[in-house]
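The following block contains the structure, expressed as structure tokens.
Only one protein chain is missing from this complex, and each of the others stays in its spot.
Labels for the chains are A and B, by order of writing; each one numbers its residues from 1.
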Amino acid sequence: MIAFILRRMAQAALVMLAVAFIAFTLFQYVGDPVNNMLGQDATPEQRAQLRRDLRLDSPAPVQFAYFVANAVQGDFGLSLKQGRKVSGLIAERFPATLELAVAAAVLALLVGVPLGVHAALRRGRPSAQATLLLSLLGVSLPTFLIGILTILVFSARLQWLPSFGRGELVDLGLWSTGLATADGLRHIVMPAFTLSVFQVALIMRLVRAEMLEVLRTDYIKFARARGLSNRAVYFGHALRNTLVPVITITGLQLGSLIAFSIITEKVFQWPGMGLLFVQAVEFADIPVMAAYLCLISAIFVTLNLFVDLLYFAVDPRLRVQGGAH
Amino acid sequence: MTPPLLEVRHLRVEIPTRQGTLLALDDISFEIAPGEVLGVVGESGAGKSLTGASIIGLLDPPSRIAGGEILLQGERIDTLPDEQMRRLRGRRIGAIFQDPLTSLNPLYTVGRQLVETITTHLDLSAAAARRRAVELLEQTGIPAAAQRIDQYPHQFSGGMRQRVVIALALAAEPQLIVADEPTTALDVSIQAQIITLLKTVCRERGAAVMLVTHDMGVIAETCDRVAVMYAGRIVEIGPVADVVHRPAHPYTVGLMGAIPSMEVERDQLLQIDGAMPRLNAIPSGCAFHPRCDKVMERCKVERPELMSAGPARAACWLHEERP
Partner (left out) sequence: MRRLAAALRRFFAGDIWWSFRRSPIAVGAALVALACIFCAVFADWVAPHNPFDLTTLELLDARLPPSWLEGGSPKYLLGTDDQGRDLLSALMYGARISLFVGLASVLLSLLIGVSLGLLAGFVGGRIDSLIMRICDVMLSFPAILIALLIDGIARLRFPNAPETLSFGVLVLAIAMTGWMQYARTVRGSTLVERNKEYVQAARVIGVRPWRVMFRHVLPNVLGPVLVLGTIHVASAITLEATLSFLGVGVPPTMPSLGTLIRVGNDFLFSGEWWIVIWPSCMLVLITLSINLLGDWLRDALNPRLR
């Protein structure tokens, strides 16, 4: 198993390197790296000095090595638009995005799993059909549209919920959370809901499909033949077997949630990394784009690894290598 | 005469399909006495498994019971509401299926599955249930039961797994076990062991067994009586020695003839011409008449009931009592 972990980590490192390469190309060649590092208002002497420091006259691989070295330390230079250190900007905004993504993921699981189980157990009944249709709607509706519609209904018309920002925050040193105050919670409701809709539909369909598969297996039939109660059969056996692939897939989806938050953050003016990225694209702020890219890949790769390990923990068939006897 | 443990009377099972309703079991009647081993033999598709499934009440929809009665110790069980049927399963009737690999939940230990079954039916504490589970594993021949009880199904070999399945089926001490092809998926070398085990543990407990199989050899070795099924009907039923050595129905004759024998020299294995008819094309009268070498005009028109043919009974006009 150690071999497996090491192999996966090596793969992960490779992917990160590939992404870093793309970011590097962005940084050095698409934009002007000197500009990227120093911003627009630098003197010619500062620029010349930086050219020497950055070894821009060195061969490309050397430059790449330095880029990676800097990247690993979190140094991506200065934001072209805002003039501040990119790492600082991202660190500031990271909590907002993470809280949003986690809230959406939790919501998606809490709503999606029961709905999926219901659709599988009550297959063919009208309530199950309705749930399926709703899930199709959830997958078809663009996220930004859901956001706009919820704002229209709950902010503009009913005036129940606020439509932008994070509200009142509590500063915990490195992290500023919006979950500790009632105001913060009110602010996170609609964005989290919007972000979660697609996930809910996905999870619901996945759970339903898995559960239907599981219900057809011999061990479920045997469990019924042993006279186990419906509750034991459905929730003790069927659900447990269904959830194994579901939980792991959901773990992977956390990564895509963080990426999808781009849209939600724009709609709700949520001050997270996604909004930062969109603004960076609009203004061609290369350092921010490069940094975001690297960070997102790092998150994805870590999540992938984590999910693989989770599989190990949950499915005993993968764990024990000793043969059957 | 002790009253029969299980009585099946005129059971009919139909399967509605888009092309019409098919009659999968057509007027099946038989009995199983307490402690007896009844073999049910026939080709694939004859309806053996459906009979077993109907008895435990686990017919896969859309198949359904369309007529007849099933009685366990004199009480009808085919009309029981779901909850009562569930309590009956495992406690009074146990079941064993063909593939031990897929019969066990791969995510739970063997012990947990055993204890769960035990505590569902018997009022035992967790510790007592666990002790009983270890006992069951020992009785079904699993070595080092006390340690292996905490292992997962994939850590057992095929034969061992089927022993676990047998232990699970017996966990609540049922009076009848329906075994549907319990050895078909196992290595030939293991098959004999498992069959012997099944017979032994059931005998010890006085449990009756309905052994469904297509293997006539197993029947001959293990069963007290045997029922031969063809196209959803029982064509012959009787004590195993009689049916095997003095088959009364032409189909049974054909089946016996198809078994290679160590004693009798033969140049060719006998084969029955033709094939069992499909459910939507069952011949009128006796279902076997197109393939029968002793067919009479009457066979094509009237369906024979089971009638006396020595100690056994056969559904064949050849054995009609001459008045």
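Following the convention adopted for this analysis, a residue touches a chain if its C-beta (ideal position, glycine included) is under 8 Å from a C-beta of that chain, and two chains touch if they have at least 3 such contacts.
Small disclaimer: the values here were computed from a predicted structure and weren't measured.
Undergrad: Going by the stated contact criterion, tell me the shown chains that border the hidden chain.
TA: Spelled out, the missing chain touches these shown chains: A.
Undergrad: Tell me which residue among A:Val139, A:Leu185 or A:Ala232 touches the hidden chain in the full complex.
TA: The one listed residue touching the chain not shown is A:Val139.
Undergrad: Among A:Val86, A:Ile220 or A:Ile262, which residue is in contact with the omitted chain in the full complex?
TA: Here the residue in touch with the unshown chain is A:Ile262.
Undergrad: Touching the left-out chain: which of A:Leu185, A:Leu212, A:Ile296 or A:Leu318?
TA: Residue touching the absent chain, from the options given: A:Ile296.
Undergrad: Could I get the residues of chain A that touch the absent chain, sorted low to high?
TA: Residues of chain A in touch with the missing chain: 15, 18-19, 26, 30-31, 136-137, 139-145, 148-149, 151-152, 155-156, 255-256, 259-260, 262-263, 266, 277-278, 280-282, 284, 286, 289, 293, 296-297, 300, 304.
Throughout what follows, only the chains that are shown with their structure count from here on.
Undergrad: Flag every residue of chain A that touches chain B in the complex, lowest number first.
TA: 217-219, 221-230, 232, 236-237, 240-241, 244, 315-317, 320, 322, 324-325
Undergrad: Please give the residue numbers of chain B that touch chain A in the complex, ascending.
TA: Chain B residues touching chain A: 56, 58, 86-91, 94-95, 97, 99, 102-108, 116-117, 120-121, 152, 154-157, 160, 165, 168-169, 171-172.
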